[in-house]
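A single protein chain has been removed from this complex, and every other one stays in its place.
What follows is chain A.
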Amino acid sequence: MDPLASIKITFFQECEEQLAELETGLLTMKDGETDPETVNAVFRAVHSIKGGAGAFSLTELVRFAHVFETVLDEMRAGRLAPDGRILDVMLRAADVLADLVRAARDGGTVDEDRCQALIAELGALTGVQEAAVDDGFLDLDFAPITVSVDVGEEPEPAAAAGLEMAEGAPAAEKLVVAFRPRAALYAKANEPAVLLRELASLGRAEITLDASSLPQLDELEPEAAYLHWVATVETDDEAAIREVFDFVEGDCELSIARVPDDCEPVAARQPPVDEAETAGELDIKALIARATGGATQTAAAAQAAPAAQVISLRDHPARAPDMSARKEDGHAVAAASPTIRVDLERVDRLIDLVGELVINQAMLAQRVLESGLARSSGIAVGLDDLELLTREIQDSVMAIRAQPVKSVFQRMPRLVREVAHATGKQVRLVVEGEGTEVDKTVIERLTDPITHMIRNAIDHGLEPPERRIEVGKPAEGVVRLSALHRSGRIVIEVADDGGGINRTRVRQIAVDKGLISPDANLSDEETDNLIFMPGFSTAETISDISGRGVGMDVVRRSIQALGGRISIASRPGQGSTFTLSLPLTLAVLDGMVVSVGGQTFVLPITTVMETLQPKPTEVRRLEGSVPLLLVRDRYVPILDVGHRLGYRAGPIEPTEGVVLLVEGEDGRSAALLVESILGQRQVVIKSLEANYQRVPGIAAATILGDGRVALILDVDAVISGPTSEPALAETRLLAAG
């Protein structure tokens, strides 16, 4: 990939993080927490985006961010109180900033009128109008080609070399030399290395290589000039520098500028923000230097220094250029937790390999077992250790890919604001459990379903304010978005306190559309579930809000594709709750291996509460129902897995097998009857859909230690269905006495 494109991708990734921080900070402030730390975090987010955008000459983004930042700076200085009205403006400004970032990333345009209106609103808060925005910010350029710094004027926000003045800094003697050879320089047998070496002999020099123009090998002309340099030399002797380049003057672009000694790279410039606050700052210049094959280094220190600098660049790319300078100044530098960005593809590959390792380890263990070695033998003990280690490796690897759902949840406040505005409803979003972690591959596919559900909750769920007041509710409706771990899965709920599902209307629509027959006898739950039918839409007119009739069927399909399920609980007049249940990971699970109809199956162990062998006295039979098992004064339906899945023509006697008490995601329990339990082990999930096709009642497949394929049961699918309705069964039994 083009190095510049690569670094731009990184910039936009970091922008998303900064935008999320920005929104979180503003919402926190709106909740009344306006401590300096929060305000500074918000400021920092906007400032970072501005700095990076400047490096890529994203002028509109820089302009807007600058106005926004000015307001935040006033707030930091205590000259502007963050009241509700101002924070509303700032939240809308954050939305526009996000639009500008995404427009810059994906192409397209933003609503110019909206943008200008926000600029005017922000300007009105500080008394700074747009015209006062210093266009100097727009001159930022990552390519160190020309230098134009004038120390005699007002502090200039930027110079083309990516350097800017620190406010109030005393002048010192440093010269910045931008050197761009032309091909003619080489053709005349001149060598930049010689020139740079001579330059370094004039004083301590920092040389930055810019390889951003370097093409791939196929396109490279061996004698063309692609590399450029910027050298900062500790000398005041401009004439001596010019003398170095005397012989190549016509064959290169050369500019020399005088700057004070504490000038910093643009993104490192921090108005009165302290050291700790700058830790997350984007330093696009450093990133560009790194990604395009450039680095800043001290030519005079020819031996040890480069290594240390490069390592620091690798470990702390955003901080490396200014850290050493600040250390020299004797300031404390906040220790940022070292992080690296790794391509997801690499992590996925690692997870796949560890999965194979787990399978191989299991196969090895099986062979050792089959060889008849004693459990106490050295090999068996060693294998146990290997299993523990394998498990630990797997957990660690999976943890790399686990992320909190916060990244998805953080997008929702804006959505709520926009949908509320479009529908004329008043909505408060309550978010809970955003720290709940789930595999990144799952997170990536959560955004669309959650977005759709929230739109639906506002558009269809919540009543208009006047209606709410009529029925004695607050004008402001509440949409609650929550996440939690339950039974080894992540459960996400979107609940509203609206009118609940209008079942009469839903049923009528289903009849009108021919989805059900007019005389269909449906329970409330079945009626509610009609909205998941393809093509069902309760909207009188197709609106932009609820997705042009795409409907909840798409949501359900996308959730099912993840091995998840979606359910509804609705109470008339009180609201509806949509519940998503998804696996935490799509890679591995701890399973109980059972024998069913001569086949080997795996049940996710998180669904198994208990295993037992039923005694005749514990089994009750009722006409029209499956057998029931008495477990601690409670009856649960016994479901013969082999029979239900069609592996056996008829059910076996419960007393002839083993039952596994399982709990579904909706909390209902059942006793799954199997022939025998073969063991318990961790299995690597292999997609059945990807390798074969979707099979009802089966979630996925795996490879066991003996090399055989085993199917992983979809417990919820197995226990769903009218004959397994525990509440119904219990009711019947209780009624029977």
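Here is the rule we use: a residue touches a chain if its C-beta (ideal position, glycine included) is under 8 Å from a C-beta of that chain, and two chains touch if they have at least 3 such contacts; residues count from 1.
As a working rule, contacts and distances are computed from a predicted model.
For the omitted chain of this complex, the UniProt record lists the protein as "STAS domain-containing protein", which is one of "Anti-sigma 24 factor", "STAS domain-containing protein", "5,10-methylenetetrahydrofolate reductase" or "sn-glycerol-3-phosphate transport system permease protein UgpA". Screening A:33, A:83, A:111 or A:191 against the full complex identifies A:191 as the residue touching the chain left out.
Contact with the omitted chain, checked across A:25, A:54, A:181 or A:651, is made by A:181. Residues of chain A in contact with the chain left out of this view: 1, 3, 181, 186, 189, 191-193, 196-197, 200, 207-209, 211, 214-218, 220, 222-223, 226-227, 229, 290, 293-297, 299, 302, 306-307, 309-311, 313-314.
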